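Following: one structure in structure tokens, then a few remarks.
Missing here is one protein chain; the remaining ones are kept as they sit in the complex.
Letters A and B mark the chains in the order given here, with residues in each chain numbered from 1 onward.
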Amino acid sequence: MTAAGADAGEHAVIAGAAGAAGAPLPEQSAGRGPAGSGPVLDVRGLSIDFPVRGGQVVHAVKDLSFSVPAGAALGIVGQSGSGKSATALALLGLHRNTSARVSGQVWLNGVDLVAASDAEVRGLRASQIAMVFQDPLTALDPFHTIGDQIAEVYRVHTKASRAQARARAIEVLDHVRIPEAARRARSHPHEFSGGMRQRALIAMALACRPKVLVADEPTTALDVTVQAQILDLLDEVRAETGMALVLISHDLGVVAGTADEVLVMNEGEAVERGPAERVLLEPQDPYTQGLLAAMPRLDAPLPGRAGQAGAEPEVLVRVEDLAKHFRRGGSLLGRAEPFRAVDGVSLELRAGETLGLVGESGSGKTTLARMLVRLLTPTSGTVVFAGNPISTLSERELRPLRRDLQMVFQDPLSSLNPRRSVGETIADPLRIAGTSSDAEIRATVRELMAKVGLDPETYDRFPHEFSGGMRQRVGIARALAPRPKLLICDEPVASLDVSTQAVILELLKEVQREYGLTVVFVAHDLAVVRQVADRVAVMRFGQIVELADAATLFDAPQHEYTRTLLDAVPVVDPVAAREKREKRRLALAAG
Amino acid sequence: MTQTVLTEEAAADPGPSSPPLPRAALWRRLRHDKAAATGLVIIAVMVLVAVFAPVLTALEGQDPTTQHSELVDSAVGTPLGAHGGISGSHWLGVEPQTGRDLFARLVYGARISLGIAFGATAIQVLIGVSIGIAAGLGGRLVDSALGRLTDLSLAFPYVLFAIGLMAIVPDSIPRPLVLAVVIALVAWGGTARLARGQTLSLKTRDYVAAAKLSGAPPLRVARREILPGLVTPVLTYAALLVPSNMIAEAGLSFLGVGIRPPTPSWGQMLSQGTTWFRPDVLYVLVPGGALFVTLLAFTLLADGVRRILDPKNTEVAP
Partner (left out) sequence: MIGYVVRRLVGAVIVLLVLSAVVYGLFYAGPSNPALLACGKGCTPDHLAEVKSAMGLDKSLGDQYLSFLHGIFFGHDYSSGPSVRSCPAPCLGYSFETDQSVTSILTSALPVSASLALGALVLSLLLGVGSGLVTVLSGRRWLDRGLNAVVLLGYSTPVFLVALVLLIVFCSDLKWLPFPNYVPLTQNPGQWAQNLLLPWIALALIGSASYARMTRAQMLETLSEDHVRTARAYGLSERRVITGHVLRGALTPLVTMAAIDLAAIMTSAVLTESMFGLPGIGHALVDAVHGGDLPVIVGVTVAAGSLYILANALADILYAAIDPRVELA
């Protein structure tokens, strides 16, 4: 691990920001500014307005104030629409020359970014304050190599020569633990994996040794294990360089392990602010309390599952050695190796149970789920549903069985036809079946709508008139209309806000009870799965690595990958979060 | 530049999966968009002229094919009288050499030119959308085969092929029909590619999968889920196809391989007009002006249609 130049010497006395929850742990004291020195970033009365069509104005941020001491970490938490992203952009003056109206003061290094000239602000960017964006793939220029982009930034802010800039680029890439930094500096962004790309972006941010690093949802696009690595990296880098960190996220867990102080935003305003331990463990504000209550937690007690009384429940679905291979290009000259999305999966689904299917991106969970309802045809292996080999039936033979196999999709936006009223969308399976009259169908739909919590009077409204959570209810109603036996939920709450998530999960549980459904719940979020599943299957590289009932899997995982996954899941308790980080660090060092 | 190399962006502007605008809002936008409204009005006028050509010529008292050799100078061929022979009974004068009434030829020419343009567009859309959807929804093999077919169509040197084809078609088949078919046959590729691209993108939407889960047979899926999503982009694209086809017909007639005299066509009249522009400038101005104005109107409308149908457009009044 190379020290980042001369900045490594900022090991001074603890600043007062540790808060009242006991003595701070030793590793926190590194990198803090000396007590009494002014904050490195001071925001006063920041307000941001966006004009929209029709002459109206959206008040994205209202009179926000906070300050960040040198070397400290501030976590800003908020749901969509809270104004946190607008705030992040304002910290770098990125609203200039856009239609946004910014007022207030943002003091950085003795300069007010709101009032300063364009040239001044440009000079401060990257050299005093740098930003790490959410999606590293689009944030980097695809036409230039990583090394060139970092070197360019370095040369703009220093008088370095080309050679010096290139050397610096390799240096920071190495600092963020990208192996073979010198070689990889000559690669293009799309040649990196997601996690590596984010590291590269962080490297670019570090190049000019800024005093503040702003990370706007830096891990949202990443898998949970990679997310943990990136958060660990940010923490490490902060400790080494004495840089201040502003970490912005919608996920309280992400912020918990890294922030000293937490600021909670709602609708443009700060609703709660204080030391991390206090805000996250003993929140004062009802909004924060609501947020924490709605979050699925790994450390919460397991929900009591209504067990099947007595006899062994019957097997509803039997999957044997199921596989799905996708052909990759290159047809004329030589055949490329096919991509094995699902590579030999066998399992049994018992009637009435909820099976959680977890895995990171590329694990094959969605492909498997789709094969269970025959949206995809398997390459080999069989799926037997209630005695019927649905994996091999023809479309026509399959049609009468279709009503038993239904799915709730992830994205409420693309799962509903925008041109059809919600009532008609729910009615569609009934109309296709053609067995009921129009009046009967309408009545059934209205009943369903009421059951999922929608106002039946909104039958004729269109999807865009509803919020994400409401749209998801429509999707659930549609899946229930044909009275299925098997319901696959493919990431049904991943696109929703935390508060809405909890509500929809409750709805799903209720619906399962009432309709006696067998559910397969696909998700990448282990905490969510823990709340709903009886048994859990963990997938990786197209195979199931562990399948156990929920209690066993979460408390005593057998497979190493499961353990790694569980170790990576963010927790809201800051103390527990730091313990996990330490555990991961040791595991990494042990190699 | 072949003017049929249509705007790549019209094709690259797929209809988003956002809500369709209600009819009332569309009309409102159209009224406010002065350029598009102007275009629409002009086109409406032209179409009316074409439809009521017999009425108009009856009012004038002439017809497009009768030659009046007494109205032209027997030696040189130029029309007698001022401005190409304008008079009470010949509102726009007469043609040189043949003495045919210019006004009558103009309005009947409108029929031919507009008719072929619209006809060709309709055929192109029909072929293109059918092939595009089939390719998009069909399996790998079908898509491949149709894709090659589309490539072939796109690869033809459009103008040359049309010229060549016109040469071999027997005269027994009415030429306007032939022209419309030929123009459509060499240029459906763009529509097909657009339809296929859109279908592929729509196919991945979850609501299409949901329809399948609901038990909908493929034809129903195509009709109810895919086709409505194609309307906007295809309409936008077709709006630019019309003037493109019009130019194609005009060009072919100009070269002498399209509409042949005595059937009037603006392009053909222009072609002859070029040799006569010195003594009789009206003979060039009239069909040239008509062609230009109509084309401009279509382009304005097409541009406006693109703006109006885009729900994300914030420049237009709400």
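The working rule: contacts are C-beta pairs under 8 Å (C-beta built on N, C-alpha and C of every residue); 3 or more make two chains touch, one makes a residue touch a chain.
Bear in mind the structure is a predicted one, so any value in this text is a computation, not a measurement.
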TODO: From the listed residues A:111, A:139, A:160 or A:351, report the one that touches the chain absent from this view.
DONE: A:139
Task: Touch criterion as defined above, residue of A:68, A:153 or A:246 at the omitted chain - done: A:153
TODO: Among A:44, A:101 or A:122, choose the residue that contacts the chain missing from this document, as touch is defined above.
DONE: A:122
Task: Contact footprint on subunit A, counting only the chain that is left out - done: 92, 94, 122-127, 130-131, 133, 135, 138-144, 152-153, 156-157, 188, 190, 204, 328-334
Task: Touching residues on subunit B - with respect to the absent chain - done: 1-3, 5, 7-9, 148, 151-152, 154-161, 163-170, 240, 243, 247, 250-251, 254-257, 267, 270, 274, 277-278, 284, 288, 291-292, 295-296, 298-300, 303
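In this text, only the chains that are shown with their structure count from here on.
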Open item on the list: Between subunit A and subunit B, what distance separates the C-alpha centroids? Give it in angstrom.
Closed with: 50
Task: Residues of subunit A that touch subunit B when the two form their complex - done: 53-54, 373, 375, 395, 399, 402-403, 405-407, 409-411, 413-419, 425, 428-429, 432-433, 462-464, 475, 478-479, 482
- [ ] Going by the contact rule at the top, pick out the subunit B residues touching subunit A in the complex.
- [x] 17-20, 205-207, 209-217, 220, 225, 228-229, 314, 318
